[in-house]
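Here the complex is missing one protein chain, while the rest keep their positions.
For chain A:
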């Protein structure tokens, strides 16, 4: 096996170069943001020296704190709700007939496939049609909707990997459906649920476009706030804030990676 691999290596020599360049391409821009975040100067793009004071500015900014809290609050509610809905869909799907299953998958997959801008204006149009005032509630509802497919993916994958006979065994031993769900399905499904929750959480935190349309003037999530800052102009504070966001994403992902590896 190893020998074969080494022969493959020599087969397509340019592939390794392309790959390394692509990895650089993927990470260099992020590195640039981080480096400029430590720039002293007021003009974001001209390097004048090392400084931490933009981070201080970001942390001290009450608007940024509020936007962060709003983002976290929306993401937390959207994660819990979308995961619950996704578990329901994942468990029920297998019991459905083929056509019904296809229909449910179409509905559940729609937010993933539809262009985000279409979903954004359509959701806005519906809230306007129903005269629902825009705010926290509309943002959270919209987030739950587009988080469901992301939560569903790992939960379904986990369910498909599970040995279906354990459920039968539990039922045969006299466990009620609810007891089977609580004592067998949920614990076995847990890694999928954790992965799904993580995906939903990150996707919710990341969202700009849908939030932009359904938030209304009073509700500012972090991406909306950053977008507002960018419209005023590039400032070093944007770099510092972006760096903090990157750092948080990295920590969450690293935690997920090592948690996943430990579980095997």
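The definition used in the following text is that contacts are C-beta pairs under 8 Å (C-beta built on N, C-alpha and C of every residue); 3 or more make two chains touch, one makes a residue touch a chain; residues count from 1.
As a convention for this text, contacts and distances are computed from a predicted model.
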item	value
Protein that the absent chain corresponds to, by UniProt name, given "histidine kinase", "ABC transporter permease", "Nitrogenase iron-molybdenum cofactor biosynthesis protein NifE" or "Ion-translocating oxidoreductase complex subunit E"	"ABC transporter permease"
Candidate in contact with the missing chain, chosen from A:58, A:215 or A:245	A:245
Hidden-chain contact residue, picked from the options A:52, A:69, A:107 or A:255	A:107
Contacts of chain A with the absent chain, listed as residue ranges	1, 4-5, 7-9, 11-12, 14-16, 18-19, 22-23, 25-27, 29-30, 32-33, 36, 43-46, 84-86, 88-89, 91-96, 98, 100-101, 104-105, 107-119, 121-126, 128-129, 141-142, 144-145, 148-149, 153-154, 156-157, 159-161, 164-168, 170-174, 177, 180-181, 184-185, 202, 205-206, 208-209, 213, 223, 226-227, 230, 234, 238-239, 242, 245-246, 249-250, 253, 257
